[in-house]
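Written below as structure tokens is the structure these notes are about.
Heads up, one of the protein chains got dropped from this complex, but the rest are sitting where they should.
A and B label the chains in the order they appear, each numbered from 1.
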Amino acid sequence: MSATRLILAVCEHRDGTLRKISHEVVTGARRIGEAVEAVVCAAGPVQGADQLGRFGADTVVTLTNASFARYAPEGYAQAIAERAKAGGYSAVIFAASATGKDLAPRVAAKLGVGLAADCTDLAADGGAIVATRPVYAGKALLKVKVATTRAVLSLRPNVFTPVERPKAGTTETVAVSVPAGRVVVREVKAAEAGALDVAEAQIVISGGRGLKEPANFKVIEELARAFGGQAAVGASRAVVDAGWRAHADQVGQTGKTVSPTLYIAVGISGAIQHLAGMRTSKVIVAINKDKDAPIFKVADYGVVGDLFEVVPKLTEEIKKLHG
Amino acid sequence: MKIAVCIKRVPDSETRVKIGSDGKRLDEAGVKFVLNPYDEFAVEEALQRKEKAGSGEVAVMCLGPAAAAETIRTALAMGADRGVLLQTDAIPADGFVTAQALAAELQGGAWDLILFGKMAIDDYNQQVGPMVAELLGLPCVTAVAHLEIDGTKGIAEREIEGGVEVVEFPLPAVLTADKGLNEPRYPALKGIMAAKKKALEVKPVQLGPGGIEVLALTPPPERKEGKIVGEGAGAVAELVRLLREEAKVL
Partner (left out) sequence: MAEIVPAQHQPPLPLEQLILKDGAAGAGDRMELDVLIVGAGPAGLACAIELAKLAKKNGGTVNIGVLEKAATLGEHSLSGAVVNPRAFRELFPELKDADFPFRGRVTKERVYLLTANGQWRLPTPPTMHNKGYYVASLCEIVRWLGAKAEELGINVFTGFPAASLLTEGKRVTGVRTAASGLDRDGNPGPSYAAPNDLTAKVTVLAEGTRGLLAQAWCQWQGVTSANPQIFALGVKELWETKRPLDRVIHTMGWPLPSDAFGGSFMYPLEPNLVALGLVVGLDYKDINLDVHELLQRLKQHPRFRAYLEGGELVEWGAKTIPEGGFYSLPNRHSGDGAVLLGDSAGFVNVPSLKGIHYAMQSGMYAARVISGALVAGDPSIRRLGEYDRVVNHSYIARDLYRTRNMRLAFKHGFVPGAIQAALMTVTVGAFPGWRYAMHADAEVGRRLTPGRGPGSIGLSKVDAVFKSGNSTRDTIPTHLIVGKDVSAEAARFYAHVCPAGVYEEVDGVLRINAPNCVDCKATDVLGPRWTPREGGSGPKYKRM
């Protein structure tokens, strides 16, 4: 096949500023495409869109319409589907973000094809695309071949680490006309300040019985604060059962399943029921005074020692980084 | 209110995944199958809406093998009125094919609401609901965690990164349910008995191959062997360095 493989990379904005996840989409598109067109639907110019060339976008197209200030499901879907139909794109790629999970299937249906969703790897295979996707809650990986004329795929967030491979990134704005949507986003309520849910946070620091008393959780809370609002405090089942922490913070088989970028297990032995809740974290750090604790078998990095000495030192170091 | 709920029969979330001999699908020996947990929210919502309206019908649709009749019975035991099994042994890897089959069955049903779970816990495809909406030309809101309906107007809330989207939509509509929408009821004893007498239609269907083909199902890659960085507070500096430079998470 010699036709240039052109990929349409669907990017996202929030209140007129490009969301960083868009860099991942372009990076993913680059992996299988010889040419990449980044597209974003907005009411006007999107701040940061001109940066997409750094990650490999040959062109950056902003499709504008007055109703596109906030996510407009039907309008976005129509605009992108029409763009996809008009050009010779081999594939349309989305982020499997909250918006992408809603938008991608609509576009796929308009194009009359299925969607390979939440992919963690992409490769070109002749005229087709081979995608890898986690299934059964990450207990297995499914490799699929998408051979339709236009493949529609979405990428799991936080996996396609943005790679700078600068291309022209020529920007273009195209006004599009779409019928008034029936489904209208009236407002976006900000999440409650303060309580960052363990299942949402990028960094989770969990404490277990090794902390000895509920009051000692302040050692963990201080470490969480040192990360400047990105970290949540989790708990093992043992300390929740003992009434030290709320059930909403419990990580494990009968609590929450979390998949943060960084999981730090403090004073937690590593029972399977706990591991079941955090096994898919990108990086796992364990701090425990028992060198035989099972947690060290799953941790990427471990420190054997007294957590009351190790954690405050870690807090100090993190503060230096962020300070 | 006339409500259709599309459900799926899936392996229990605690299933120990073994790859079948063809290397492409789950080995089903000893696997316990259940009603997809997200679909439970959809069934519950349908029942509550019908109860609130005072009259109507909740019909359950399912694309699946013959054994899925049992899954439909679970929904009937919760209180749904009737069920339709679109029987096929091969669940497509291509969600659009599933959507086409369901849309064909739902077409012309004059439904006020068509509900789905936001995704199936086996394939994580997250697409059939909105695709059915597209095929039927109906408005759609996905991953609904809170719902209010007033006549033919609806307001849904859905979680997005760092916030909650408040979405208005008209009925009839397609909605997919997320955790938190409601607390699904357990089937009552009377419900279990009554379910045996409710109508369950079985319609064999022939499905096309679709555009997505399964090449392989494999176990996840083994996590690389971790390392003990050191002992005590003295190891912290090295830990931080590794997290920054090697793991690149700081």
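Assume contacts are C-beta pairs under 8 Å (C-beta built on N, C-alpha and C of every residue); 3 or more make two chains touch, one makes a residue touch a chain.
Treat the numbers as computed from the prediction; the structure is a model and nothing was measured.
Asker: Which listed residue (A:T17, A:T149 or A:Q273) would be found touching the missing chain in the intact complex?
Answerer: A:Q273
Asker: Just to verify: which one of A:D15, A:E34 or A:D241 makes contact with the chain not shown?
Answerer: Of all options in A:D15, A:E34 or A:D241, contact with the hidden chain holds for A:D241.
Asker: So that we can see where the missing chain sits, which residues of chain A does it touch?
Answerer: Contact residues on chain A toward the absent chain are 237, 240-242, 247, 250, 253-255, 271-273, 276, 292.
Asker: Pick out the residues on chain B that sit against the missing chain.
Answerer: 14, 16, 30, 32, 183-186, 188-190, 192-193, 196
Criterion: only the chains that are shown with their structure count from here on.
Asker: Can you compute the centre-to-centre distance for chain A and chain B, using the mean CA position of each chain? Integer Å is fine.
Answerer: 21
Asker: Could you list, by residue number, the parts of chain A that touch chain B in their complex?
Answerer: Touch list, chain A to chain B: 71, 73-74, 77, 96-99, 101-102, 104-106, 108-110, 112-118, 130, 133-148, 151, 161, 182-191, 261-262, 282-285, 291, 296-306, 309-310, 312-314, 317-318, 321.
Asker: Quick one: in the complex, what on chain B touches chain A?
Answerer: The contact residues of chain B facing chain A are 11, 13, 15-17, 19, 26, 92-97, 99, 121-131, 133-135, 139-143, 155, 157-170, 210-221, 223-224, 226-233, 235-237, 239-240, 242-244, 247-250.
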